[in-house]
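Yeah, one chain of the complex is gone here, protein chain that is, but the others are all in their spots.
Coming up: chain A.
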């Protein structure tokens, strides 16, 4: 029994090493964005948009499988930084509330939280890098 364990130990070690290194550079970057983004979501977004992204009735739009996120990719950074006022359409419903500006968030934090939101709650849009956020923020309406 002991011999078996001694034999298996280096084998499992090698397997784990292979597995870990198989995660490519970009996958690790994505995960880093996603996990940081989740932390930001918990403290800055969750109160209104809810833990599971369902929003709040007809008052606060959902982030769940939201077509709005797909159609307005390039606007998300500006919306997070400057807030949003006026009517918008999300999944066929109209919302007309006011989202407060999150001016305290840095571009990297905005990129992280966009990555988290657009890859949670039934969304799958991949990583949204800080370079793109910097471009978006320069073009805010």
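Please note the rule applied: contacts are C-beta pairs under 8 Å (C-beta built on N, C-alpha and C of every residue); 3 or more make two chains touch, one makes a residue touch a chain; residues count from 1.
Just so we're on the same page, contacts and distances are computed from a predicted model.
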Of "Fe-S cluster assembly protein SufD", "Extracellular solute-binding protein, family 1", "SCO family protein" or "Formylmethanofuran dehydrogenase subunit B", the UniProt protein name belonging to the chain not shown is "SCO family protein"
Missing-chain contact among A:57, A:86 or A:138 belongs to A:57
Cross-chain touch to the chain not pictured, restricted to A:47, A:72, A:91 or A:139, is A:47
Even though one chain is not shown, chain A touches it at residues 46-48, 50, 56-60, 98, 100
